[in-house]
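Missing here: one protein chain of the complex. Every other protein chain is in place.
By written order: A and B. Residues from 1 in each chain.
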Amino acid sequence: MKYAFFPGCTMANRLQFAEKSVRMVVPEFGIELVDLAFTCCPEPNAVRSLSEDTWVTFAARNIALAESEGLDILTACAGCHESLTLAKHELDTKSELKDKVNGILKGMGLEYKGTSSIIHVHQLLFDEIGLETISSKVTRPVPIKVVTHSGCHLLRPQKIMKVDDAEAPVKLDLLCEALGMESLEYMDKVMCCGAGVRKADNETSYAILKEKMTSIMMVEPDAMVVFCPTCYITFESGQRITNRLFETDFKLPVFYYTELLAIAIGLPDTDKLLADHRVKIELPEPVEAKSDKSESIPI
Amino acid sequence: MTDEGRNQELEELRKAGRPCFQCGICASSCPVFRVAPEMNPRLAVDSVVSEGHVPVEGNEWLCSYCLMCEERCPMGVSLAEILIGIKNISSREGKAPKDFVESGEALLASGCLSPQSNRSDKKRVDLGLPDLPQPDLEQVKLIFEATGAYEVLEKNRAAAKEEAE
Partner (left out) sequence: MTTSDPKGSAEPTEIEVVSTDSELRIGVFPCMCGKNIGAVVDIEAVAEYSKTLPGVVLVQVNRYTCADPGQREIEEAIKEHGLNRVVVASCSPTMHEDTFRKAVKAAGLNPYLCIMANIREHVSWVHRDNPEAATQKAKDLVAMSVAKAATLEAQKELDVPVTQAALVVGAGVAGMQAALDLADSGFKVNLVEKQPTIGGIMAILDKVFPQNDCSICILGPKMVDVAKHPNINLITMAEVETISGYVGNFDVRVKQRARYVDIDKCTACGDCVEVCPVDVPSRTDQNLTWQKAIQIPFPQAVPSSYFIDQDTCLGMDLIRCGKCIDRCEQEAIVSSDTARYIDFEVGVIILATGFNPASPEKIPRLGWGRYPNVITSLEFERLINAAGPTEGKLVRPSDLTKPHSVAIAQCVGSRNIDTRMNCSNFCCAESVKCALLIKEHYPDTEVTIYYQDLRMHGKYFEEQYLKAREEGVKFVRGRVGEIQQYPKTKNLRVSVEDTTHNRLEMLDFDMVILSMGAEGQSGNFPIPISCTSDSFYIESHPKLRPVDTSSAGVFICGGAESPKDIRDSVIQASAAAGRAAIILQKGRYPIEALSARIMQDKCNRCGTCEKRCPYGAISQDGTGKFTVTGALCQACGTCAGDCPQDAIYMPNFTNEQIEAQIQIALAENPEDKIVAFACNYCSYRGSDLAGVSRMQYPTNARVIRSICSGRYSTKFAQKAFELGAGAVLYSGCHLPADCHFQTGNHWMAKREPRIRGWMKRNNIDDERFRVEWVSASEGKKWQTIMTEMAEVTERFKKSKPKPKKPSAKPKKKTEPKTKAKPKKKTATKPTKATKAKSSTKKSTTKKKGGK
């Protein structure tokens, strides 16, 4: 199965190891990635706030590019996923808008038709590949306690994104459990990390992060797992800023899911991925060689 | 955009907000309101519908676009999108915050918000990542041109200059 890969500029230029983990993992499941000349998705908050027309046109251009190659798009960032999915929804439901945008795209030899679908690595792993296949490939389980943060832009608005239940998401937890982790429930699980307001008001953004981290630390996890590079950066680096601003002491390691997947299915050179983490963690050896196949939903 | 166009746009935002019956679910779900009481999405919608603007100028930029309010609104009011609409209007008036304008400039200059740097290139090579094909910047310019984004940037540059003086 071939996809047009859309890492997004944050992942490509700031979280390269996360991109690497995706590229390492997907061939193991028979997926081939193609790189196209995408622009920024564009960022659903910053660019859309300046001009909706600009936002939807950039998104249409990116989708049209994939369509011209006959490929669906695989996103790895929640922001990109939301941006492209919402734009597609707008274009598919408002024919006047579609015509207007195609008028602009015509000038660059592209046309938005609506034939390509947009899928995030989360959906690829859970919906397409499936927990059973993933568990069956696990050779080195990762027995740590984690909390998951699916991210605002992967979950909402649920009616359009259709990734998971927006109020009680479980899929990322199940994906973690398939790798031998114990996923803990915690308060404010679906709360935003605060990234969206950082450009407008720095302190407010970190105040939000502080609230989120406080709730997370209540359950004492070993690490947290995300599926978006912006969330990753916010949690990992943001913790330090929060500590500085509010005299807290957060130091929770963060993982982008496919890193752990790469480790669990025994791919080589995963140390290189972890080397770039700012908050390090020593991953414990599994107690038994067998992988833990429990699929219970944590209470 | 003409005055009439702007008014119509505002009218549509107000119409979108009319179903709001001020229950307060949005406010209790908003992460920003939780830490910054000046950003109350319920009051923002009420103000837009009855007065045509947010309660305090600049309020709209405090929205983190987490979409919690929209997800939970029992009347199906698309709050976050109404605020995006207000942000569009403010941007055209040159009132976008500095960092947002910078994002716009970065997009124009390089087609992405987090531009490549030598450091990042090196990292990619180290990790064995492929060179990503670069977008045609002419196309970026074309989109900016056709969607009025140039004007938005201009307005904000001018406003920033004025402030500096």
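Simple rule for what comes next: a contact is a pair of C-beta atoms (placed from the backbone, for glycine too) under 8 Å apart; a residue touches a chain by one contact, two chains touch by 3 or more.
Note that this is a predicted model, so its numbers are computed, not measured.
Asker: Give the residue, chosen from A:E28, A:D127 or A:D188, that touches the chain omitted from the document.
Answerer: In the full complex, the listed residue that touches the missing chain is A:D188.
Asker: What residues on chain A make contact with the chain left out of this view?
Answerer: 165, 167-168, 184-188, 215, 218-219, 299
Asker: Which chain B residues touch the hidden chain?
Answerer: These residues of chain B touch the chain that is not shown: 21-29, 33-34, 37, 40, 42-43, 72-76.
Following the convention adopted for this analysis, only the chains that are shown with their structure count from here on.
Asker: What's the distance between the Cα centroids of chain A and chain B, rounded to whole Å?
Answerer: Taking the average C-alpha coordinate of chain A and of chain B, the gap between them is 22 Å.
Asker: Could you pull out which chain A residues touch chain B in their complex?
Answerer: By the definition above, chain A touches chain B via 7, 9-10, 12-14, 16-17, 19-20, 23, 35-40, 42-54, 57-58, 61, 104, 107-108, 152-153, 156-158, 166-167, 190-192, 194-201, 204-205, 207-208, 210-212, 272, 276.
Asker: Which stretch or stretches of chain B touch chain A in the complex?
Answerer: For chain B paired with chain A, touching residues are 31-32, 34-36, 39, 61-68, 70-71, 84-85, 87-88, 91-92, 96-97, 99-101, 103-104, 107, 111-117, 120, 123-124, 126-130, 132-136, 138-140, 142-144, 146-149, 152.
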